[in-house]
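Here the complex is missing a single protein chain, while all its other protein chains stay put.
Naming follows writing order (A, B, C, D and E), and every chain is counted from residue 1.
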Amino acid sequence: MQAQEAGTDDEASWLPSLITATPEEGFELAVKMSRTSVKTIQPDVEVLKKLRPAYAHDPDSLIAATHVVAVNFRTIAEANNYWRD
Amino acid sequence: MQAQEAGTDDEASWLPSLITATPEEGFELAVKMSRTSVKTIQPDVEVLKKLRPAYAHDPDSLIAATHVVAVNFRTIAEANNYWRD
Amino acid sequence: MQAQEAGTDDEASWLPSLITATPEEGFELAVKMSRTSVKTIQPDVEVLKKLRPAYAHDPDSLIAATHVVAVNFRTIAEANNYWRD
Amino acid sequence: MQAQEAGTDDEASWLPSLITATPEEGFELAVKMSRTSVKTIQPDVEVLKKLRPAYAHDPDSLIAATHVVAVNFRTIAEANNYWRD
Amino acid sequence: MQAQEAGTDDEASWLPSLITATPEEGFELAVKMSRTSVKTIQPDVEVLKKLRPAYAHDPDSLIAATHVVAVNFRTIAEANNYWRD
Partner (left out) sequence: MQAQEAGTDDEASWLPSLITATPEEGFELAVKMSRTSVKTIQPDVEVLKKLRPAYAHDPDSLIAATHVVAVNFRTIAEANNYWRD
């Protein structure tokens, strides 16, 4: 987790490192990355709030969202050497 | 499976490790990951119950869900060195 | 194919190993994995039978299904070191 | 290309090997794999013929098909060590 | 970051290197790559401006866009050895 300890410059970063202590924390980071990605592309919080109900009640939207989480989790899992050690 | 034996801290984790004994168990973990991912994004169990019939009877939804399982399985297969040993 | 020879415990497994003798057998396994994945998510055989006609006559559904096969084939190809040896 | 030279057993295989002489041949194999995959899932040639016009005139279907080719090409490119040597 | 220092030829490049100092910068590059890709395929800025409102208010479009970012991020993360060092 050296990136997180790298200094004050990174303290405000939402993604200081891809390294996590456990697979579950890696999964949570994958979800966070996916959510931050949506906010980066559509930064208007009011718009996102309005989209939320439709999105969260549409099974295909939910599956598509889990797909993005799965891709991000793969990246994080590799970064952590699959938490094998 | 060292992560699962790592101690009491992990006992409540739904994803203590990516390591499984067999490919089939790895596949089951991939399905579990995909399902947990949906619940993480839409935690309202009542909503999920209502979505289930539409989702489970729509071939495109089913295929999309198997796609997510396939991505998660790839990550798990790599973690297990493809169960070659 | 050591996993398949690992013993009686695996005899009932639908996925005892990712190792196949040839690329074509690996492709067949990728198709099998994709089909089993659908059945795992929607275990009701009667429902699946009803979905089959619509699915098999919709080009987009067919392409989506081949996409899942392609992802599974990649995992299997890696497991087999691309059958290079 | 040892797999293709492996003997008479493989002569009837549509996928005797992932090894190709050039990237372009690898791309052609990726297209062939994608097409064979459709035929494996929907073996009825008459049905496929009827689907062809709709599919080939729908930009989204075409893009989805190129996506599958891209995934298969990645597998083949890895198998060939990216034709670096 | 040698590619960025490679000389005046690269000074006008929008993608002089995949190497970034931090994961967050890598994520920003992934977003930039995704946006540049849209502009490459549809270079007409006026058309893109008109598409923007529909796109940015459609949850499925937003999720699809984050998927592309996730794929690009994976490439960038690998290029940077996951910022492990």
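The working rule: a residue touches a chain if its C-beta (ideal position, glycine included) is under 8 Å from a C-beta of that chain, and two chains touch if they have at least 3 such contacts.
Everything numeric here is computed off the predicted structure, so don't read it as measured data.
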Chains on display which the left-out chain touches in the complete complex: D, E
Where the unshown chain meets chain E, residue by residue: 3, 6, 10, 13-19, 33-34, 36-38, 40-42, 44, 47, 51, 54-55, 58, 60-61, 64-65, 67-68, 71-72, 74-75, 78-79
Footprint left on chain D by the chain that the document does not show: 22-24, 27, 31, 56-60, 62-67, 69-71, 73-74, 77-78, 82-84
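Everything that follows uses one rule, which is that only the chains that are shown with their structure count from here on.
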Intersection of contact partners for chain C and chain D: none
Separate pieces, if any, that appear once chain A is removed in thought: B, C, D | E
Rotational angle, Cα trace of chain A fitted to chain E, multiple of 5°: 60
Inter-centroid spacing, chain D versus chain A (mean Cα positions, whole Å): 34
Where chain D and chain E are represented by their mean Cα positions, the distance between them in whole Å: 29
Centre-of-Cα separation between chain B and chain A, whole angstrom: 17
Where chain A touches two or more other chains at once, by residue number: 58, 60, 64-65, 67, 71, 74, 78
Chain-level touch network, classified as line, ring, star, complete or other: line
